[in-house]
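This report concerns only the one structure given below.
Only a single protein chain was left out; the remaining protein chains are all shown in position.
Note that the chains take the letters A and B in the order they are written out, and that residue 1 is the start of every chain.
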Amino acid sequence: MTEAADLTVSNLSAWYGESQALHGMDFSVRRGEVVTLLGRNGAGKTTTLRSIMGLIKRKTGEIRLGSEELQKRLPEYIARKGIAYCPEERGIFASLSVDENLTLPPIVAPGGMSMDDIFALFPNLAERRGSQGTKLSGGEQQMLAIARILRTGATMLLLDEPTEGLAPVIVKQIGQVVGKLKERGLTVLLVEQNFRFASKLADRHYVVEHGRIIDTIDAADVAASMSRIENYLKV
Amino acid sequence: MNTAHTHDNIIVANALTKRFHGFAAVSDVDLAVRRHSIHALIGPNGAGKTTMFNLITKFLPPTEGTILFNGKDITADDPARVARRGIVRSFQISAIYPRMSVADNVRMALQRPVGSSFHFWKSVKSLNVLDDRIDELLDAVGLLASRDQAAAGLPYGRKRALEFATTLALEPELMLLDEPTSGLGHEDVDRIADLIKQVSAQRTILMVEHNLSVVAKLADTITVLARGKVLAEGPYSEISENPEVVEAYIGGSDD
Partner (left out) sequence: MFELLGISPVLLFGQLLIGLINGVFYSMMSLGVAIIFGMLRIGNFVHGAQYMLGAFGAWYLLHLPDIFPGLGLPSLGYWWALVLVPFGVGLIGAFMERFFIRKVYDLEHAYGLLLTVGLAMMIEGIFNVGYGAAGQQYSVPDSLRGGINLGFMFMPLYRIWVIVFALLVCLATWYVIERTKLGSYLRAATENPDMVRAFGINVPRMLMLTYAFGVGLAGLAGVMAAPIYQVSPQMGQSIIITIFAVVVIGGMGSIFGAIFTGLMLGLIEGLTKVFYPQGSTTVIFIIMAIVLVFRPAGLFGKETSAHHPSDIAAARPGSFLENGRLWLIVMAIGGSILPFMVYPVFAMKMLCLALFASAYNLVFGYVGLLAFGHAAYYGSSAYVAAHTASIWGFPTEIAILSGVAVATALGALFGWLAIRRQGLYFAMITLALAQIVYFYAIQASWTHGEDGIQSVPRGYLLGFIDLNEPLNMYFFVLAIFLAGFAAIYRIVRSPFGQVLKSVRENEPRSISLGYSTDRFKLIAFTLSAALAGLAGGTKAIVFQIASLADLYFMTSADALLMTLIGGVGTLLGPVVGAIVVVTMQKELATLGSWVIVVQGSAFVLCVLFLRKGIVGTLEDFLSRREERKRIAANGEAKASPKVLDPQARP
């Protein structure tokens, strides 16, 4: 495994065309942590992940991995530094089989999971190796999207709403997977709207609103802050 | 759906389904929008809200199901025809004509009912009769001072206002607003919300909106979509207490 490093985002602003989506994000993720970005739709969580991954061109501020500045780097470079991204829409390639989807991302560092490990973690995928990517159910697609970045040896995973639109039993399964990843020492930056899911996994929560961090809640304080959190997220 | 009240409903969608490559973005959705109400569609990302909009305005053909507008079946219409019937939509990203002046943007909407849009031999000056109405509409959204400026130069929030004025210019019977406040600052959000309220008097509004305080303030009825299906429907007070809705937004307990 590459030397995992802390991720520090400071004063990050980003734009889609003329619409500014991030207005100075500040947060950090230490190695081995699971950290969530919470917030309503449109708060800027996805944009933050895409900015870290280098997929948004127009941005200012700093994104550091350890001491290295990544803000101006291209996605292919950032991926090689051990950051892997699992997008909200899952990014499963329709014209590729499950197997091909799984083996598509190249190994960026030693220490990634073997295929056996992966199939042990996601038994459903083993059965569907030959199927076309988009013939999978939503839950299977989500697992495939996570599974394929575990092979690569990436040490920092950016997961965008892995539970979105999934049935409770699958959500639970995905929760277990993220727990195991944490045990393996991976760093996870999780975007979630499902707070109950996130609260069981994360060391820390950042609440995002209007492209800024408006609150930070440590895992220890969650119980005490529940009403505050519901206020941020509720209907 | 309760068909007995169809005449009270301006739009009725029956068992609408839209599949993309086997994936059902919207599945078996019934939706009835009461005349002269503000109806909001809410739900988590990927719930199928924008797809519903595209189906109703016929920007996407439904895989299954029918859509009735004032009792008439419009399922087979093309999107321009739907618009001419009086269903006019806005878009998630501000839909303006960037290089036209602010006034010309609104003129594009007012021009169609004039009926000279195919007249390539007439001078564009023949459309100057619309100027008063243009100014009236621009005044309503606070853009009169910018009327001769190129629309591209407006700040983002003002562009949304311009789009709103253009949509309004057609006097639509049913106005579909796709996230009218997204990407706006607080001040602009309030201004747009007030405008929506103001223009809702003589017409029906169906909106997709993420800003729940806006929804709470404006909507008479809320339909919550999740995973392409209707999760709940009712007024805000009811919806906000509905445990299923709370779960969809905050996440359920797993016991």
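As a convention for this text, a residue touches a chain if its C-beta (ideal position, glycine included) is under 8 Å from a C-beta of that chain, and two chains touch if they have at least 3 such contacts.
The structure presented is a predicted model; accordingly, all values stated were derived computationally and were not measured.
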{"item": "Left-out chain, listing which of the shown chains it touches", "value": "A, B"}
{"item": "Contacting the left-out chain in the complete assembly, out of A:Gln71, A:Thr103, A:Ser137 or A:Ser225", "value": "A:Thr103"}
{"item": "Absent chain, residues of chain A that touch it", "value": "16-18, 53-55, 58, 74-76, 78-80, 84-85, 87, 91, 93-96, 100, 103-106, 108, 149, 152"}
{"item": "Contact set of chain B toward the excluded chain (per top definition)", "value": "57, 59, 78-81, 83-84, 88-91, 95-101, 104, 107-109, 111-112, 114, 116-124, 126-127, 150, 152-153, 166, 170"}
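Basically, only the chains that are shown with their structure count from here on.
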{"item": "Gap in Å, rounded to a whole number, between the CA centres of chain B and chain A", "value": "32"}
{"item": "Chain B to chain A touching residues, read off their complex", "value": "21-23, 42, 44-47, 93-94, 156, 159, 179, 182-183, 210, 212, 226-227, 239-240, 245-246, 249-254"}
{"item": "Chain B partner contacts - residues on chain A that touch it in the complex", "value": "17-21, 40-42, 88-89, 94, 134-135, 138, 161, 163-165, 168, 171-172, 192-198, 230, 233-235"}
